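All protein chains but one are shown at their positions in the complex.
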Amino acid sequence: MLRTKEQYREKLFSMAPNVCVGGKMVRRDDPRLIPGINVLDITFDLAQDPEWKGLATATSSINGEEINRWAHLPQTPYDLMQKQKLIRLAARRAGGCIQRCMGHDAINALAICTKEIDMDKGTDYHQRFMNYLKMYQENDLDGCCAQTDSKGDRMKRPSQQSDPDAYVHIVEERKDGIVVSGFKMSITQAAYADEILVVPTRALMADDRDYAVAFALHGDWEGMTMVTRPVWLREKDDPAAPPFCRYGVSDSVIIFDKVFVPKERVFMCGEWEFGRRIAMLFADSHRHSYCGCKPGVSDILCGVTALAAEANGIQKAAHVREKLTEFAGTAELAYAAGIAAAVYGEKTDSGVFFPNNIYANVGRRHTGELIYHEYNTLTEVAGGISVTMPFAEDFECEPCRESLMRFIVRNSNLSAEDSLKIWKLVENVGASPMTSWYEIAGVHGGGSPIMETIALGIEYDYEEKKAVAKYLAGINANLDDSSWLKKEPAFGKKLE
Amino acid sequence: MLRTKEQYREKLFSMAPNVCVGGKMVRRDDPRLIPGINVLDITFDLAQDPEWKGLATATSSINGEEINRWAHLPQTPYDLMQKQKLIRLAARRAGGCIQRCMGHDAINALAICTKEIDMDKGTDYHQRFMNYLKMYQENDLDGCCAQTDSKGDRMKRPSQQSDPDAYVHIVEERKDGIVVSGFKMSITQAAYADEILVVPTRALMADDRDYAVAFALHGDWEGMTMVTRPVWLREKDDPAAPPFCRYGVSDSVIIFDKVFVPKERVFMCGEWEFGRRIAMLFADSHRHSYCGCKPGVSDILCGVTALAAEANGIQKAAHVREKLTEFAGTAELAYAAGIAAAVYGEKTDSGVFFPNNIYANVGRRHTGELIYHEYNTLTEVAGGISVTMPFAEDFECEPCRESLMRFIVRNSNLSAEDSLKIWKLVENVGASPMTSWYEIAGVHGGGSPIMETIALGIEYDYEEKKAVAKYLAGINANLDDSSWLKKEPAFGKKLE
Amino acid sequence: MLRTKEQYREKLFSMAPNVCVGGKMVRRDDPRLIPGINVLDITFDLAQDPEWKGLATATSSINGEEINRWAHLPQTPYDLMQKQKLIRLAARRAGGCIQRCMGHDAINALAICTKEIDMDKGTDYHQRFMNYLKMYQENDLDGCCAQTDSKGDRMKRPSQQSDPDAYVHIVEERKDGIVVSGFKMSITQAAYADEILVVPTRALMADDRDYAVAFALHGDWEGMTMVTRPVWLREKDDPAAPPFCRYGVSDSVIIFDKVFVPKERVFMCGEWEFGRRIAMLFADSHRHSYCGCKPGVSDILCGVTALAAEANGIQKAAHVREKLTEFAGTAELAYAAGIAAAVYGEKTDSGVFFPNNIYANVGRRHTGELIYHEYNTLTEVAGGISVTMPFAEDFECEPCRESLMRFIVRNSNLSAEDSLKIWKLVENVGASPMTSWYEIAGVHGGGSPIMETIALGIEYDYEEKKAVAKYLAGINANLDDSSWLKKEPAFGKKLE
Partner (left out) sequence: MLRTKEQYREKLFSMAPNVCVGGKMVRRDDPRLIPGINVLDITFDLAQDPEWKGLATATSSINGEEINRWAHLPQTPYDLMQKQKLIRLAARRAGGCIQRCMGHDAINALAICTKEIDMDKGTDYHQRFMNYLKMYQENDLDGCCAQTDSKGDRMKRPSQQSDPDAYVHIVEERKDGIVVSGFKMSITQAAYADEILVVPTRALMADDRDYAVAFALHGDWEGMTMVTRPVWLREKDDPAAPPFCRYGVSDSVIIFDKVFVPKERVFMCGEWEFGRRIAMLFADSHRHSYCGCKPGVSDILCGVTALAAEANGIQKAAHVREKLTEFAGTAELAYAAGIAAAVYGEKTDSGVFFPNNIYANVGRRHTGELIYHEYNTLTEVAGGISVTMPFAEDFECEPCRESLMRFIVRNSNLSAEDSLKIWKLVENVGASPMTSWYEIAGVHGGGSPIMETIALGIEYDYEEKKAVAKYLAGINANLDDSSWLKKEPAFGKKLE
């Protein structure tokens, strides 16, 4: 089933009001949440659009039906490349973060890890999860991944915290399910997701056993409160607002207060040895998603900068032309990393095709290191106007209007109206509440550069590189080039 | 006379309402302007404070009285170093831009350039300006410098623009004064300054003669309208708001519509050959000021980052310690450039001591290239909390309060209250409307890095460097090391 | 036919001595040329090695025989990916530049461009070239590409130069062929190649017609003199020298002095409209090759740095671990760009499969911008020892030997002998004549970053990005996302 956005909203607005915004519990049709919901709409619209069949949709590996790609478990490198492309496409429509990829990354992680736990422990989580996923696909649900715990003291593990709620954990195990408590934070789109998919956020030790827990809940599950911070633009309510101003985002602190989770929705329960594994499965899948979304953000920043250059009449200045090519470097190297991650990905025991983690990490890190620089470039080219231009109302008022409409024109090929729209876009993209959100999410979302650096420090094969160096130094070394360079792309020679 | 802030406000609030904010003409006690006025208050308070005598005040070169340093014409390298230090001190109190330095830089430029015009043209602008300045000092006025024109097509000179108002210009010359029209933009603190000091923004040619004009007006002069964009934080009105939230800034588009300026307030009128000179005098003086203010901004960012590291409990992590030292590099290299600019400055014909432009430019550029990086560093260390933490109201509301006050503690040495204050500061500094303003002003205020690059491309002595290279290559070269390396510091050998 | 290295050398050493080294004409077995020849040996050895069948070899599209991949015209994305992998593999054996890719890139450019000229002009260059290539494949020849002209005044086109020899050009056209003159420079491996493939280096205009010329000559063709600069290490002649010291490189200025080229070896003759096209075909193919070779160089630098860290006992220091991951970022992003270039490459009219130029350019540029940084990183981790350690002979001499062999040990897990080998490798890689060669070739070889920046400025689709920005701004725009995002990978859905 492919839901329409109207169906999505209908279900959403009927949920119990467990969302707190600005000190009050609100329903999900609160105007401050709508900009984020508008983003989700795009994900439903694209799947309805015949033009994007096969990109925005996929054939379910469970039942062979056409489903929304966000609910699909990738089976091939092509699937991964399509996901990446879909994110970039949608990001360009939403003016940035498409929000729905996180659920996709969570179902991948759960499908893979439940299989691996079962193989190791003889449990039956995988079938349980696949049953859940079947329902999820059939109803075209939107899942949100609640991974990041509030964490408390960052130098201590979960079981060492003075406040046990610093991480979500099992407080009671019953025959028919479990009871959990704790805080998750920075959970994007939680307030308007159908389902909340909860997974651990880090490696665990034996005494962290109670923190090894994964499960899924409806968005308005009893005992779960979301304290939500929406980010959006002032102009959002204006029907004449341009597309960029229609969209926003919300992040939530989710408070789990002795929440009961029935057995069929529990996908990990105490298997602490798999804490790091499931955390990294989500993280690496999400980093691969970033290799699609960040290039979309760069496309927007590139376009806005190029437009600002034109509106300034400086599009031919040498330093402007050079700066514009930097967006190509940022976007396309990350996108290429996503492609390489697909080409060198691998089939997991669950059947899910998983991206290569080295490429996912170098790609994600590249964008995270450059996001502030990209905004800097926009600022360099646009000039200071985005923080000093008069408010929209000033352009409407007498006696200023006539002067201001002359003031706003810098390139006589552009009308005053279009000039004003361009400079308002520059302001909205480069100097609005959304700017800080994108700058900071650009660093931390999906794992900060330092997290990728740590992952690469562990996963990159330095021994193989040292063997090359030893060989060249004349030290006896096992120059086993084959290990790495003999690895074939995932599709073998099929391409010949 | 050293005015109190009360005296400053009294005069201000009695001005005619020629300020437009959000589509309405407002009085200067409009709440949206107060955060900027609060910043100016600091400049009056410091001068009253016995602790800062000789730093915040100086002895007038005109009448030997103790005056506010902002109204003082520097006479020595020490004066320049004191100015730099005063800006850094005040910036740390205001949470950033102190706003009043621009008037100081404008009076320097006018004092110097009027003298030089007189010497070249036999005019009497200098005495006229000094008369004006005497009044300015005696009344402890706050001047705002209106330099940046709206500029229109950036590839054309003023006289080539299709709209003549793209640059402020003379429309009529009378016996008793002149009439001017045009647009100035991005004029910080214009809405709450006593005086508006208008100077040209660029090099001019003979047919730009009408654009070679400098003068001074009261803030509420007839025919001058300011369309003003205030930037401030939500919490500004809360009496319990922390200091950072009390402060803000405003920038204006100033519309000059056939404004009459009486002769005694006209300091340049048609001397187009001095267009570049006066523009650069203001710019280089202002760049020297940045060598004091930007280190102050770095001090704040460094302190906030160090505090966030502590609140995160990661203050001892190697990569955090390394990142913190980068603030030292940014702040102190720029500050050192300011000192070197003073030490190698020179006495102008007007008696004003002027900073060395090479050092002023390398110092300003260094900070402009790194401002986004500094915010990036704060973000890296603080994490994503600044854009995802609940609103202040959520921390007040039941039933969330108890959980949130536990949620906010990451370092058990800090109380929940202090933890919340720290993370709110991180949000206010790193993810608020002030953030974009500081990022963008950090790039463009006082001249963007590309402007300093252009200045250095013109002013740095490449011929001398090439002579060194030719000498080393064995090509006949005039190795005239003496030209540069024989230059003594401004104070000769007095230090021995 | 797959030649052995012995067969390669036998032919080479029988050539006429048209190579000048250090002021004397020498034979090709001159010891200073051998280090470069040793590199070529690797390319023959790998093709003989059963382990690397299908990587180092390919099936000819001309005659279906197994041939050396370097002589192969890529037909598929897989071919491009195999080329890239082969270069990385071989680079790790040679300690860097494998030299033979340039001939490969030249035959691609010629195969494609001759077809396109024929289609446009009705000429028959393509068949002529394919006949030549058949011979080339059957004899497993090594071709060198002579593209870069000496260029003279860089602001003038070829026909505007005061010295016509600044670019190679036609001086006479005869029935049976042409006569050419001029200078090519920086031509790697020319002195030990079987064939010299000459192509234009830049866009041409109608009056540059004589400069639109492409042809192939034996290495010792009459009238062609190579003034050759070999780069190698001191220890090269030592039979006990470690592998790194066996290898080197040579670059030549090639002087064409009225050289006759018979018709069957002329592949372009006056078609100036194709000057830019053939220049870019070679350049972009070569930039794709760099996406394989530079990661190989990074592998070596990474391995040497990791080994130095270990020998210093600092391999666990946080800043060292972080620095090591930077090599992963450099190498794998460039390698990923090569993969993406293959995946999004396209079939040309000639049947040759050609890499996507955007990805080839962002990949090559990324490495070119970082090569000095990579050496910097090695230096940071290794310390100053590479330029201050005693010469090899000192470690042999009494009475210093005993002390020096204790001096050289920093990690007691390593023997003095291995420690010495490691530090000598660090010296050879990081502070030898090869270092400067790799640093500078790393910037300029295959086109400098500024060349890729220029290419991206022309080729990257800014209009499409601006359309996204206009759409978001609410300006009427043709949001034709399909143009770019509908493009399928080269292999369609074959991977599903």
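Couple of notes before you dig in:
To keep things simple, chains are lettered A, B and C as they appear, and every chain counts its residues starting from 1.
Definition applied: contacts are C-beta pairs under 8 Å (C-beta built on N, C-alpha and C of every residue); 3 or more make two chains touch, one makes a residue touch a chain.
On a predicted model such as this, the values are computed, not experimentally measured, just so you know.
Checked against the hidden chain, the listed residues B:339, B:385 or B:431 yield one contact partner: B:339. One of C:171, C:203, C:404 or C:477 touches the chain omitted from the figure, and that residue is C:404. Residue-wise, the contact with the chain that is not shown comes from C:227, picked out of C:15, C:214, C:227 or C:339. Looking at B:73, B:204 or B:358, the residue that reaches the missing chain in the full complex is B:358. By the touch criterion stated above, the residues of chain C touching the omitted chain are 20-24, 150-155, 162-163, 165, 183, 185-186, 225, 227-229, 231, 251-253, 255, 257, 312-314, 319, 371-373, 375-376, 379-380, 383-391, 393-394, 396-397, 399-400, 403-404, 406-407, 409-412, 430-433, 435-437, 439-441, 443-445, 448-450.
Hidden from this view is one chain, which touches chain A at 317-319, 322. By the touch criterion stated above, the residues of chain B touching the omitted chain are 51, 55, 75-79, 81, 85, 88-89, 92, 95, 240-244, 299-300, 302-304, 306-307, 310, 321-322, 324-325, 327-329, 332-333, 335-337, 339-341, 343-344, 358-359, 362-363, 365-366, 418, 421-422, 424-425, 429, 453, 456-457, 460, 462, 465-475, 481-482, 485, 489-491, 493-496.
As a convention for this text, only the chains that are shown with their structure count from here on.
Taking each chain's centre as the mean of its C-alpha atoms, chain A lies 39 Å from chain C.
Computed from the mean C-alpha positions, the centre of chain B lies at a distance of 51 Å from the centre of chain C.
Counting partner chains per residue, chain A has no residue touching two or more of them.
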